[in-house]
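Sharing a structure below in C-alpha cells format, with a few things to ask.
Showing chain A:
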Amino acid sequence: MDNFFIAGGVILLVLMLLTLYRAIIGPTAIDRLMAVNVIGTKTTVLLIIIGMLFNWVEMFVDIALAYALLNFIVTIATSRYFQHHKNLCPIGFGIRHRKEGARK
Partner candidate 1 sequence: MIWQFDLLILALGVLCALASISLKDLLSAAIVFGAYSFLMCLLWTEMGAVDVAFTEAAVGAGVSTVFFLAAVYHTNRAVKPRRRGRLLHKLVGLVTAACIGLLLLSATADFPTWADPNSPASVYLSPFYITETIPQTAVPNIVTAVLADFRGFDTMFETSVIFVAGLAVLAILGSYGRRQRDYEPSPTGQDAAHQSSIVQTACRVFVPFMQLFALYVVAHGHHSPGGGFQGGVILGASFILVAISYDLRVMQRRLRERLAMLFAGLGVLIYAGIGALCLVLGANFLDYSILHTILPATSPIMARSHGMLGVEIGVAFTVMAIMVIIYVNVASHGKSDRGL
Partner candidate 2 sequence: MISPEQYPVLIVVTPLLSAFLINILGNMDKRFCYPATLLALAGSLAAAVGTLCRVANEGVIHYRVGGWPPPFGIEYVVDHLNALVLVVVAGVALVAAVASKRSVEEEFPHKITQFYTLFVLLTTGLLGMTITGDAFNLYVLMEIAALTNYALIAMGGNRALMASFNYVVVGTIGACFYLLGVGHLYIMTGSLNMADIMTILPSLYGTNAILVAAILMLLGAWIKMAFFPLHGWLPNAYTYAPSATSSLVAPLMTKVSVYIMIRVMFSVLGATYVFTVLPVKELIVWLATAAIVGGSLFALSQKDFKRMLTFLIVAEVGYMVGGAWLATERGITGAILHIVNDAVMTLCLFLFSAIVVYKTKGHQLSNLEGMFKKMPLTMTAFAVGALSMIGVPPTAGFFSKWYLILGGIDAGQWQFVVALLFSSLVNAVLFFRIFEIAYYEPHSDHHGHSAPVAIDEAPMSMLLPLAVVAVAIIMLGLYSGEIVTTFIQHAVPAGI
C-alpha cells in the first residue's frame, strides 16, 4: 500500500513540475496565479498522502485543512489588485525581456 501512495505522490509532484512551468513562464500574472492555485491544491492532497505514509493521517488533516481554508486568500487579494490596476499583462514582463520600448 505504501508503494501505491509513494507512486501517487511522485506523480503529483511531477505534475506540479509541469504546473510550475506555467507559473514561471506564464505570460500573464493570471496564468501564474492559476498555476500557483493548482500547486496549492496539489499540496493539500500531498499532505494527506504523506499522512497516509506516516500511518497517522489524523495528525496531517489539520495542516491540509489550514491550506484548504487559507489557500484562496492570495487569489482574492490578487483579484483585488487587478480591480484597481487594470493591466493584466504589461508588455515586457516575462522572464525574458522583449520589447522594452513598448512599455509606457
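Heads up, the rule we're going with is that contacts are C-beta pairs under 8 Å (C-beta built on N, C-alpha and C of every residue); 3 or more make two chains touch, one makes a residue touch a chain; residues count from 1.
If you want to know what made the cut, all candidates are chains of the complex that A comes from, given by their letters.
What you see is a predicted model, and the numbers here were worked out from it, not measured in a lab.
Within this complex, chain A touches only one of the listed candidates (1 or 2), namely 1.
Looking at the complex, you find that chain A touches candidate 1 at residues 6, 9-10, 13-14, 16-17, 20, 23-24, 26, 29, 32-33, 35-36, 39-40, 43, 46-47, 50, 53-54, 58-60, 62-63, 65-67, 69-71, 73-74, 76-81, 83-85, 90, 92-95, 97, 100, 103.
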